Each structure stands twice: as C-alpha cells, then as structure tokens.
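The complex appears here without one of its protein chains, the remainder shown in place.
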Amino acid sequence: MSIEKKEFKPKIVAFCCNWCSYAGADLAGSSRLSYPADVKIIRVPCSCRVNPMFILRAFEKGADGVIMCGCHPGDCHYSTGNYYARRRMTLLFSMLDYIGVENGRTRVEWVSAAEGVKFSDTMNSFVEKIYSLGENVRLGDLRCRS
Amino acid sequence: MQRIGVFVCHCGSNIAATVDVAKVAEMALMEPGVVHAEDYQYMCSEAGQAKIADAIHEKKLSGIVVCSCSPRMHEATFRKAAERAGLNPYMVEIANIREHCSWIHKDMEEATKKAVILMRAAVAKVNLNTPLKPGESRVTKRALIIGGGIAGIQTALDIADAGYEVDIVEKTPSIGGRMSQLDKTFPTLDCSACILTPKMVEASAHEKINIYTYSEVEKVSGFVGDFTVDIRKKARSVDMDKCTGCGVCQEKCPSKKAPSEFNRGLNTRSAIYTPFAQAIPNVPVIDREACIKFKTGKCGICSKVCQAGAIDYEQKDEIITEKYGAIVVATGFDTINLDKYDEYAYSQSKDVITSLELERVMNAAGPTHGHLERLSDGKAPKEMVFIQCVGSRCSDDRGKPYCSKICCMYTAKHAMLIRDKYPDVNVTVFYIDVRTPGKNFDEFYRRAVEQYGVNYIKGQVGKVIPQPNGKLLVQGSDLLDNKQILKEADMVVLATAIEPNPDVRKIATMLTASIDTNNFLTEAHAKLRPVESPTAGIFLSGVCQGPKDIPETVAQAGAAAVKAIGLLAKDKLMTNPCTAHSDELLCNGCSTCENVCPYGAITYEDKEVNDHGIREVRRLAVVNSALCQGCGACTVACPSGAMDLQGFSNRQIIAEVDAICR
Amino acid sequence: MQELINRAKELLENGTVARVLGWKAGDLPYNPEPAYFESAESLKDFVYNGFCGANLSKYMIEASKLEGKTLVCLKPCDTYSFNQLIKEHRVDREKAYIIGVGCKGKLDIEKIRNQGVKGIESIQGAEITDAADELKIQTIYGEKTVAYADAMLERCHVCKGKEHKIFDEEIGESKETKDGERFDEVSRIEKMSPAEKFAFFQKELSKCIRCNACRNVCPACSCRKCVFDSNKFDSSQKANVDSFEEKMFHIIRAFHVAGRCTDCGECSRVCPQGIPLHLFNRKFIKDIDELYGEYQAGDDTDSKAPLTNYTFEDAEPSIVGKRG
Amino acid sequence: MYKIAKENLSALFRLIAESSELYLPVKTAGQVNFAAWSEEAEVALDILKSVKSPKDAFFPQSEGLYTVKREGKKMKVEPEELKNKDFVVFGMKACDVKGLEVLDNVFLADPIDTFYAARREHGTVVALACHEPEESCFCKVFGVDAANPAADVAAWMIGEDLYWNALTEKGEALTEKVKALLTDADETAVEAEKEAIHNIVEKLPYMNLSLEGWNGDALSEKFDDKLWEELYKPCLACGTCTFVCPTCQCYDIKDYDTGNSVSRYRCWDSCMYSDFTMMAHGNNRTSQMQRFRQRFMHKLVYYPANNDGMYSCVGCGRCVEKCPASLNIVKVIKAFQKQGGEK
Partner (left out) sequence: MGAKKKQAEMIEEISGVNPLKCMKCGKCSATCPSYNEMDIKPHQFVSYVINEDVESLVNSKSLWKCLSCFACVERCPRDVKPGKLIDAARQMVVRKREQNYLTPDEIPELLDPELPQQLLVSAFRRYRR
C-alpha cells in the first residue's frame, strides 16, 4: 500500500480490544502486513471500555481520525460488551455526522484475532479515507494546532 | 511523580532493523517522570530482565515501560521480573513496537517516530498507574447441580469422583430426567433404562452425592467460590427414612385419575406415586392436587396400608440453606407446545403424537406396554407417517428459529425400530433436510433407508386431516418428484421442536447467568469456553446450553465437571485486580451500571457517606471484585464518571490519547 | 387554580403532605418561580398559569430527602421526568404526592418579546382557566395582542400528549397544543450538507456561555457531580476558550442523557442564548426510535433503557454513512 | 453635538474599523451579543440588552495569561501580550457603562490587573441612551441615568439620526477620526429625547425599589437572616446570572495542555457553582444557600463596604430576564423589604 506522501500527516487513533482486535493487529504484524505508521493503537480490555469522551478527546487534541475495533458481535470475550459498544458508537457517530463532522473520520470494525489481513486492510482503507478528507478542522481545539 | 525506567528491546534485528532503538531510549529521557532509559538486545532474556531489576534497585524506579513485542507475548514475563525486584507488577506497561511498528513499517525514520510516540503513550499511562493487588476469596468445596437428568447425574458423578461434595436438586420426585422416558437410544439402539439406571443408582449410592428430589432452588446469593443457596424441599407427605418402597400405597390409592407425567399424559397414575418403577429415590410422593385426603379430608387409605408408617400428611415444605463453591446448571428441555400448529391435527386426533410420546408407546413400561397401537382404538397401524421439523427452524413466532438437532436421528431410530418389529407397517418420513453429523450417524440413517426400507420424502407436510373412517389424511409435498402427495395414515408422529426447560429463565435470573433470546443459557465463549457461563462459578451442562443428543450431553457434563473441579480444587481464588471501582462520592445510585454488567458484579447498598462534611445515607454501587472481569462496560454507562476501571482508568486512557495526538 | 389551592390546603391541613411544591407569583406578570409552601396561609402566593413552565420533577430529588411527603404539581410532560427519576432511584415515590395539573401549553416570554413587545405591565389570557387563544398585553408603549400559540414554548407545539404518566390525583383541564411534528427540525438538519450542518451548529454553539443552565435544569442531568465539574476525565469546565469545549460539553451531555431524556424541553427553555439544545437530545431520540425501536423515556419505571440494552441484529455504526 | 443619519452608520462603522477594532451589538442565530464588526454582521442597535453584557470587551470570558513551553528538559514561559491596539465599543448602554466603573474599582485598584488596565486604556466607549426602557430595567435605583450615558461618547438614536456628543478626551479623539461623516447639530432634539426617556423611566414597575437597609454596614444583620433559607430554594446553581451580569468580576485560573505547551488562562467563574473558590481543603461555601447569599451580599453589602457605598449592581435587568428559575436581585431586595415591613 503506498499512499502518496503529502504535507498532511494525519494522526489516527485506533482503540483495539485486548482479546480480538489487538491480537488481530499483532497477527497483522507477525504476518508483516503493512499499514501506514499514522495509526497508533491503544489497548483497551473491551470495545465497551471506549468512552465517547475518549473519541472526542482524541479529536480535541488533534486526531484526524478515530477507529474502534472489537470482537465480532457474538464473539465478545465478555459476551455482551461489543453489543453495548455498537449502540454507543452508532449513536455517537450519528451525532457527529449530524453536527457536520465528516462521517468518514470515525469508524468501527470488528476484527477477530485471526483476521490479521482484515486488520491491515481496514487500517489501509481508513488511512486512505482520512487522507482524502484532509485535516480535521471541525472538531478540534485550536490551541492544540500551534 | 513516578520514577520511570524505559527499556527498549532490539529483539535481535526484529525491532532494531527498522527502529532506531537508541533514539527511542534517548527520547524517553525527555519524557516527564522518566529517570532511566536504555536499550538492549533481548529484554526478555535473563540478562535483559536482570537489567530491569538492577535499574529498579539502583534508580529506585516506581514504574517500568518496556518497548518490545506485544504485551500478549511478554507482559507477564516483565511483570514477574518487576515483582521479583520488589516492584508491583501492575506498574509495568508495554509499548508494542514490534508487531505494531517495526514489523509493518519499512522506513526507519517513520518507524522510529512511531515507536517514540508509542513509548510516550506508555510512559504517560505509567505515570498514572497505581500498584494493584489481586484480591483473594475462599472456595467452598461443594458443588450444586441444578437438574437430575443425565447431564446432572454425569456432572455430579464426575465431581464426586474427584472427591468433592455434590448436591443434586431435582424438581420432580425422581432423578433420571428425559432420558428415563426414552425407550431406545441412537445410534446403537441400547435400551435407555439399561444404561441410565446404573448411573442413577451409582449417583444415589455415592457417598459424596446428596440428592434433593422434589426440590427447587429458591434463592442464590454470593459469588464464585462462595455461593449461598436456599433449596425448597417440597413436602413429599411421605417420610423418606421410613418408606420401604413396597408400593402398596400406590396400589391401594383410590384416586387414579391424575395424568402420568412420566408417560406424557397418555395414561394415568395414582395420587400417591413414584413416577416410574426404577425411580430414585424409590419413595412415592402424594400429589396433593389429586389426593382425596387433601381435597376432602376423608380417605387416608395410604396411611392405613403403610406398614412402615411413612405417610405424613402434615409434612411441610422445608428450606435448606447450603454453601457452594460452584454451581452447574443442567435443567434440560421439554418439547414445545403444539397449540399453534393446528394443521397437524395434534389436538384433534389421538393418533397424532409427538416423538416423545411414541417413546412411551414403544416402551414396555408405557401406556400400551410396548405394543405399537393407535391410541384412539388400540388397532395396530399399517401406515405410519413421521413429520420432521415441527416447530424447529421457524422464523415466525409459532416455533423456534433453531434446529432441534436430535430429531433426524431419533426419527430414523423410530422408523427403524418399527420396521424391525412390525415389518408389515409402512413408514414414511417427510423431511426438509436430513441432518446426521456425528459418529456413525449417517450410517444409521442410511440403514433405515437401505436396510429397513423406510420411505423418506423430501418435502414438508401441509396438513393432516382426520377422516371419518378414523384414518388420517396427510397432505404433503414431494419436492423431488414435484408432486403433491395425499396419503392415508394410521398414525402420525411429529418431531416436535425442543425448548429449554421453562424454569431456566427464573434460575438464570437468580444466578445472574445470561440467557439468549431462545432461553438457552449463554456460554462464556461460543468456541473457547462452551461449558462456562459468563458469570464466574456457573457452569453449563446439557441441553440448557443448546440442543444436544445424549453422547454430547454426557461429554459436556464431563467438561462442566472438570471446570467445576478446577475451581473447587483451589483453596483461594486470586481475582483479577483490573476491576471496576466506584467512587462513592460521585455515585448517583442510578443502577445504569448494574444494567450493563454481564456478571452481576454490581449491587447497590445504602451506605452513609461523608461528602465534604455532608453526612447522608446514599444508594451506592458496590463492585464485587471477585465477580468483576474488568470489561469496563459499566465505566462508560456511568454518566458521572464514578465508575472507573483499575489498570485502564479514564485518566490513563486519556493520557495515552493525549500522548498520541500531541 | 383555586381548586388546586383548596386541595393543597386540605392535604396540608390533614397532614397527608408536609409541604407543597408549586409556583409562587412573581413580581412581573411573567416570572413566577418554583416554590415550597408549608402552610395553608402561604398558599395565597401560589400561582399556576401559562408561565409556570418549570419542570418541578428535578426539585423532588432534594424534596425526597425531607421529612414527610411533598405535594408536587406536575404537568403532563413533567410526569415523564418523574418516572425516569424513579427508574434511576433518584426520587422516592413514597415521598411524593403527585397532583397532575392540566396544561394548555406553556408560554415563552422570549417569543413575546421577539414580537416587539416591551415595557410589559400586565398580561391577560395566561391563566389556566382562560381559553388559551390570545394574550392581551398592556405595556408602557400601548396595548398589544399576541396569539397564545405564537407565544408558546417550542416543546408545546410538539407536545407528547396531555396524559399524566404518574399521579395521585389530577386537577385541571388540558388543551391539546400539538401542531407540529417532533422530529421535523431534526430531519431538516439531517438533510443538510456536512458544511451546512457544521455552520448551523457552529453558529448556535458559539453563543454558549457555559452557564450550565441547561444541565442544571435537566431532570436527567441529576449527577451529584457532573463529569465536567470533576477531574475524572480531565475535562475542564467554565471556559469558552475555543468552540470545541462547547461541542464536547453539549455532545457528551446529550450522550449521557440519551435514552434517559424525556424530551421535556427544559434545556431549550432556560438557555439564556436561545440555543435549541433539544435538537441534540431529539437527534438521539430519533436515532433510537429508528434503529432500536420506539422508546419514550419516562413512559414507565421499569423498561430497559436503549443504551443498556441490545439485540444481536442491531445496526452497525456504518449505518450512519449509509442513511444518507 | 453632532449627528449622523442612520443610513450612514455603516459608513461610520467602516471608518472606525479602519483604524481600530470595533465591537458592537450583533445578532447571531437570533441573539444579540457584542461582537466584532464586519460587513456581514447584522448590527442590532435598537435592542436594549445584549444577552451577555459588553464587559467582555474589557474582561473577556476567557483570556490567556501565559504559555509554558518545553524545550528539552527545560521550561520556557511566554507571557501573553497585553492589549496594545485601540478599539471602540459602540452601543453600550448607561447601565453597562456604570458596570465598567464597578469593574474599575476592582481591577484598577492596587494590585492593578494589567490585562484589564491595558484594555481600558485602549478602549473607547460610545454609549447609546435607552430609547425605550423596559419593565425589567431598574438602573435609576442605582443612580444611573438611562438618558445620559457617562461614556467617552454619548449618543442618542432619534428618528432617522444618531446624535453624537463627545464627553472625554478619548471621545474627542474618536470624533476627530470620524468627523468627515458627522454634521453639526443642536441639542433640542436630544433634550426632548432625554425628557421622554425620563418620563418612561418613572413609569417602570421597579422604579420604587428601595435599597433601604442595604449598605456596607449591614453585614451581620443580613448575613444571618433566615430569609436566605427560603429565597435560595428555586436556584438551580447555574451561572446565568453571573455570566450575563455587567459587574460580576470573579474568575478562575486554569491550565490547558495543548500537547506541546501548557497555556494558563483565566475564565469567568460563578459564585453559584459548587466548585467556586474550591481549595485544597475543600470548599468554604458548602451549600447552595451560602453560594446564593454570597452573590447578593457581595453586590449589596460587601462591595459597598469596600467602595464608599457604591453598589455592584447597575440595574440592567439581565438577570431578571434570564434566570431560569425566575429569581433575581429585585426579588431578593423586595423579600427583605417585605419582611422588614412586617416586623
């Protein structure tokens, strides 16, 4: 995957649940499936640990895209965590869309521990999307731009 | 302020080839709190771990960041190393610069930049780490099995054989369950009673097993390792110690009109009864609804004829309270109610029966003493039709969306047995699909077709119409011939869908075990933890978890037993310290967190608090750290931020976010 | 109103209740304030008219801690809030004697002012016994008339209905005021381009002064300490340095009350800058209705809230981009 | 005395904006607040009360103080620049102008608040007389003359003209700058307008409000009064009253981590907030009653005690209009008066 290098280097935060997606990212790594270095992963126990405030915080501090990955629905290590996460993120993303934030800046993908390829593909396409959207100017604290 | 040491691993060339590890270490020294940074060939090696230990001692480190491979690889290694050096193991954080960085990036500059950011995030987190200590809780070395069918009996035997006390609670007067009602079992056609009865006897004779029949679980409190359970022992009206099981009372009982549960209501029993001859315990109960003495006060014949003086009309329900370390649910199943399937004329004709009823008809102890005959007129049938998938695989609200799994096999069994015993009877099976995965299963089905000449028709039956001549007109499809078939039959057997025992919802609520939309208990993980409930200390055995046949049930019963034994074998439980914790001063007592906790780990208590001088009693969330698994669902549900997760606190995650975005 | 006062007196005197929570006449024709009355005598100042818009449910959180029962006057829409507070264990049903009071739509003085009315001396037609057709306003600058409907709060135009969801007794008549659809405005915004949406909200939120009136009046915002007042999330308050803080505050506030907000409209009523804050809450309500089935918070006291519930088949978050 | 036709006002604004920043009442999303002038701005001179008072122009709701940057392991402190450019605030009302006097007493007394002082130095105020005072106005009670704003330039909007009268040096200087657009005028129209305003003011419902008993010496008597226990009850503890008030001057100092630096800023605080003046040991006002009392005691007792009897309320009436629970300073004063009468 080659993305043309421009001035714009996006900051992308990926929240990954410990049991599936973080392991999926590990598998992508051990399979040497590359994706852009713009993505930085934060490990959380479960997608249901991801508070909407974390996502807004990332945008506030200058993130250009935030993606959350968790176990596939039905496969949650804690049985139901990703079901709650799914509703929370759906509503949050809908609200961001509603206030005019480009909806490609946020994404949820379910990536299992076996899906290294999916993890890398997902990150590649997400980063590409963020490049196409450009810098996040609608959601961010101006003080963090200097 | 923490004193943090950062250790950057080369991992040979795995990391060092694409990440400038020295630069990462150098940059680490610029981070707040970092007082030591170094890089080394293999941090996970003994020499590498020694470096960490040395630095902890020399620099008085309070926190460690290891920039290395995934925490899923070596987090435990480094935590142990830190612990050996006297540091709390939870003061260690890993920056994954191998799987998430060096292995996926080629450009050294870019990869190094990213590694620095990942290091910063880990440092930012460690700055907020606090020492955590796993809790301990004791384990009561006793297991409770809810349900005394084959699943419950097998689990009980396996646990008891390992040397632990086991109590079985069975709702009906005898253990044995559904299997005791079966005539023969597939795929080997053993007599069900012949293989079950020895297990029942073994269970009742086992010194470690205590059986409460005619009893129900009333209340469950506590948590893994330390449950307290109230068991209601219903009044049997017969003294179990005195009764000799002679059976005279049942013979003399004048009230004989109660439908026999054991025979699926196909015949009747006396008011004082044992469900079946091999019942364990072999002690009758008085059905107070049917008993003349209880209804009118007159009679008392059983008391008069009982030489042992075991009849006790005054007996009352008894509540037994017992403590358990583990609970196994083995509540089994029943067939669904067919009221909504009137097209099969089940309610209109006695000759339309369910497969389970056919088991009783075929059984020597059944209503027809094992003779295959029409229940309407006692005549021997000549044409029999079996209908598959009655209520299974239905997406509407009449039936169940799942496959009941056992019907294909038992229908083949029935067809085969009938053709074997009554070669002049024609057997036709209407099926949608024949599903026979399992050892020797398809061979079994093929034998029914090839050896016994059972007529399998691909297509469903649309309706069954009772005829004036007593026959049943079956209208069905033959999809392969593209024909509509009209067939006169003497008997129709419905492969009725099975559903979890209706009591299971109540029990699941008591246990805070989760349950799916079909009332099957949910397993902790569909693949990797199939016999454990997500609620710690609760295990699943048999059909309560999903449709299964006998061999699968027995296998799962054994698996559940092993899991329970694994728990009971421990003296103390170490609990995961990364659990939720509620800030009492911020808690609103709104119960939102309680509603999303999959483990029932959150309860509410009225507690007195001192909120900056204001003393008042408030309703507050209390997390039982023995039950909490640390998923964090509650932390996001909590609007005030009172609920936080140790090890992954709000501020820690925010610090990571900030570090990455800066 | 007299019936209400008489009944309140009766209940105070026979000891059923220890106090009455209602409204006290203000010093201008339009500013009655929420008030407690502990004696029959004090009820002379009691008032209930078109300007009594305040939702008294929230005051019951504190009143639940007091000795004895509190008689509380709840309008139909307020009863939803009360139910929701029961569900969240924030009020004690046993401590409340609820009189469901009739409602003919509540008035918004800002709307009256916006029609060029100033120097108000008296207002006729706002009494609950009036026909609620027209307001006759005497001002220093002459007499003005304003149609009652034109002076009504936004929420009354999309009223959820005049049925009290919980009460001990009902007093007074209601009049249907609904003449609009609750989600029309939300739908209108949804149809805008991202740039238009952003411009719209940016303009509205730029007015926010972080006075917290919306939060403090909100019966769903009943936290003892708001996350924006504590350091739990390192989320600062009070400042409006950069517009992001307002967005964060209002989005998170709406999110925290999502599935719990009864759409009582108090946030928009009290906003000194006239920000249509209900548009945030209603967006969540609309999404919840569409994605997870219709749900009205406060309809009952025991149903599972949408955000503490799920189904296996719930929509994926990607639906947001697909709905167009 | 000069005048300028209404239709030429935008030319006037343009001219002022050429040499200095210009703040004036602008309508945004339906609400009028003071904001920087631009060609597109919807200027709303006819409204009496902007939602927020114009004190923002001199004491912004939020303002940076200094920034700390990290350079390696060292810190570098960069103070925020003081206001050094002239600006004009156009369209303040007499009460708002009086509000500045209240702020001056606080911020210009020793130790001088340099940020405020710089803004005061560079700001010129053009104030408008109140053409049609409203029922919530009670400035006269606090000695303000709505018809005679005591600003750098006093102005009157009469018919199709704006009358302009410079009162200070700064006012004269501004007048010089815009003289090309002004024409000479006599004072007859203005005198008539003043009289008309005075006549209306007499009719306002709050005109008879008595401040008897409220003064710097009333501390213990008022502080311990049981009445507060009743009055505060409807208070929602929001900050509306303080944030719309032209005289409230409390602020909090906070730090913001931008990732690369930490900026220290101050922002308005409200005595109604539960964490107002929160200190390490906790809070010195633990109940809402105490916080509520603080606000009014400050305006009517503590402030006069320190400022020669001057109250720190100017009767603008914003709190009367905006309080979500319909509480306000007038109700408080009246409640004490009533109680006094009954004693």
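Letters are used for the chains, namely A, B, C and D, taken in the order the chains are written, and counting of residues starts over at 1 for each.
As a convention for this text, a residue touches a chain if its C-beta (ideal position, glycine included) is under 8 Å from a C-beta of that chain, and two chains touch if they have at least 3 such contacts.
Predicted, not measured: the structure shown is a model, and the values here were computed from it.
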* Out of all the chains shown, which come into contact with the hidden one? -> B
* Check each of B:393, B:447, B:570 or B:651 against the chain that is not shown and name the one that touches it. => B:393
* To do: Among B:175, B:271, B:448 or B:461, single out the residue that touches the unshown chain.
  => B:461
* Asked: Looking at B:149, B:476 or B:600, which makes contact with the chain not pictured?
  -> B:476
* Asked: In the whole complex, what residues of subunit B lie against the chain that is missing from view?
  -> 343, 389, 393-396, 398-399, 432, 458-463, 475-479, 482, 484-485
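Everything below uses one rule, namely that only the chains that are shown with their structure count from here on.
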* To do: With contacts defined as at the top, give the pair, A-C or B-C, that has more of them.
  => A-C
* When the centre of a chain is set as the mean of its C-alpha atoms, what distance in Å lies between subunit B and subunit C? -> 46
* To do: Round to the nearest whole Å and give the separation of the Cα centres of subunit A and subunit B.
  => 34
* To do: Determine the centre-to-centre distance between subunit A and subunit D, using the mean Cα coordinates as centres, and give it in whole Å.
  => 46
* Structure fact -> Multi-chain touching residues of subunit B, meaning two or more other chains, are 596, 637, 650, 654, 658, 661-662
* Structure fact -> Residues of subunit A that touch two or more other chains sit at 51-53, 57, 61-62, 74, 80, 84, 88, 141, 143-144
* Can the chain contact pattern be summarised as a line, a ring, a star, a complete graph, or none of these (other)? -> complete
* Touching residues on subunit A, where the partner in the complex is subunit C -> 51-53, 56-57, 60, 73-74, 80, 83-84, 86-104, 106-108, 138-143
* Residue ranges of subunit B touching subunit A (in the complex, touch as defined) -> 70-72, 96, 98-101, 103-107, 110-111, 113-114, 117-118, 121, 514, 522, 524-526, 534, 578, 596, 598, 629-633, 635-637, 645, 648, 650, 653-654, 656-658, 660-662
* Touching residues on subunit A, where the partner in the complex is subunit B -> 11, 13, 18, 22-23, 25-26, 28-30, 32-35, 37, 40-46, 48-54, 57-58, 61-63, 74-75, 77-81, 84, 88, 120, 144
